[in-house]
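One protein chain omitted, others in place.
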Amino acid sequence: MKRKHISAIIILIGALIVTFYSGRMFLSMYQEEPIVTGPGVSSVVKLSTYFPGLEGSYGDTDVYIMKGREPGGSTLVLGGTHPNEPAAYIASVVLIENVVVKKGTLYVIPRSNRSAFTHNDPQEGAPQRFYIETPFGERWFRFGSRATNPVHQWPDPDVYIHAASGQQLSGSETRNLNRGYPGRADGTFTEQVCYAIRNMINTEGIDLSIDLHEASPEYPVINAIVAHERAMPIAADVAITMQSNEVNIGLEPSPVNLRGLTHRELGDSTETFAVLMESANASQGRLRGRTDEALVLSGVDPMYEKAADLGRLFVPYDENGHPLEVRVARHLFGIESFIISMSSYDGNKAMIVSEIPSYQNMVSRGVGAYLLPVE
Amino acid sequence: MRKLSLLIIIIAAASLFTIGCGGDESVSKTSQQESAVSVQVSVKALEGPIAETPIILTSAGQSADVKMIESLLKKGGMEYEINEVLDSSGLGEARTLVIAIGGSSKGLGAAGIDAEDEIDRIDALLKEAAAKGLTIIGMHIGGEGRRGELSDKFIKASVEFVDYLIVVEGGDKDGMLSGIAAENDIFMSRVGSIVDSYGALKKAFP
Partner (left out) sequence: MITWIYRLIVLLVSIFVVVNLVSKEKIKDQANAVIVLIPLLLRLLMIK
């Protein structure tokens, strides 16, 4: 055997070893972190209940239902639309593990784009997981991607054309759940998930839909509520409540010409009050420095401090960063305020929900204090 | 010759680097100083009522702040009408025009108008309101978040026409709003939060 053949075999074996270990690392993202069903959860159903076409696919995700004894209004909370926006996901998990509904029904989908949790974005250097200390030990959560895994939906077109409007966006947006609404039964994988969520809202007659997000500190719509015009009176009330409690939040109307997003399409294609909330997340931003678990949890980033000094950001940024507990607290405060505001806006849609951690308690005690032990 | 070229390149690179670093530092210091100093300009405080109902509420810049003001008026039980895109022919029987100042690109998109058209609308509306003898109250309640290139256009287009200006103080850190108020002899209240802005508005009515 020639020398070159020996070296080729050695190199090929090396390649197989690297492929095996890297493949195993990538596949580990498919392992789902535990979510503990809290005392208020009355049932857990699959999203495919509302669109059987999703059954068995990575678009089929858990819907946690918390039904009160008394009939009343209903609210849907969407977490994990973009799994690289951890406060949105964690806020929905905290709801599932803590909240008790006395009147009405609360629906929570923590992993709205379940496929996007199974990978993270190439060349971003993002961590695969982050860990939260609890009194019972550590809990782990995945830090996924903004978009559906291309293994589940490919190829991306050069230009993504939104089916209902003809709006043109860059090709990769075809895998963005929050550009695919109202969805299509015979559409792409992502559009089918959108379609199932829309069907669920229509089937259950859900009164209020809150889509949780985070945004880069350099993005103008941040620490904000975006509301469909029908939801605007409620959203205005919520913004006033939050601001009067010294939680700085802006209010933006949902543009009619920006299509495919929850606050536009769910408001137009269902009877729900559609709103979206954003908090500030450095770990998804373009100006960030080192991207690691610490950045996800603390939001402390010297690069963003510098950007703030240069007046380039839309949120204040100092050495305290924007910790996860503050971002989760903002979302929870917003959700509670929306439920209260909707209840006073229309008595038929009234809900009574307890055990949502207060803003102050979440900030002072941290997320871990509100996570349950995993059996 | 080659050594000389190399030397020139090194000197040029070093000077560029020095200029670059120096520039960054000065920008950083300037902006730090700007953000640390809150400019206070003395303005004329409102001493008694100057307005009467009915109120017509509109926006300058199409931000959703107008909806928050509406929510406050509704909770306060004040008589009002709202039209975010009110034009100069729509003032009707109103005696007071309340204008929510602050730009939003999403809001302009929602209304389907561009910033220049919005400025033209406000200009014509405010001139007509002044000609009809309406009291004009401007409210900038969005704080720091409703400042910047887009919002400042609407501030400049509207504030000089108002009789009374209510500002949530985060929006006037650089003294721009109080500067215009002082220059034009406008009554002005600086308040801590949006909820306080309702108290300041109420003071304008008997």
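Per-chain numbering from 1; labels A and B assigned in written order.
Criterion: contacts are C-beta pairs under 8 Å (C-beta built on N, C-alpha and C of every residue); 3 or more make two chains touch, one makes a residue touch a chain.
Owing to the predicted nature of the structure, the values given are computational and were not obtained by experimental measurement.
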Based on the whole assembly, the unshown chain contacts which displayed chains?
A
Over the whole complex, note the residues of chain A touching the chain we left out.
4-5, 7-8, 11-12, 14-16, 18-19, 22-23, 26-27, 119, 151, 154
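Here is the rule we use: only the chains that are shown with their structure count from here on.
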Which whole number of Å gives the spacing of the CA centres of chain A and chain B?
33
Per the touch rule, the chain A residues reaching chain B in their complex are 220-221, 223, 226-227, 229, 232-233, 235-237, 239-240, 243-244, 246, 248, 250-258, 306, 309-311, 314, 316
Chain A partner contacts - residues on chain B that touch it in the complex:
27-28, 31-32, 34-35, 62-65, 67-68, 70-72, 104-107, 109-110, 112, 142-146, 193-195
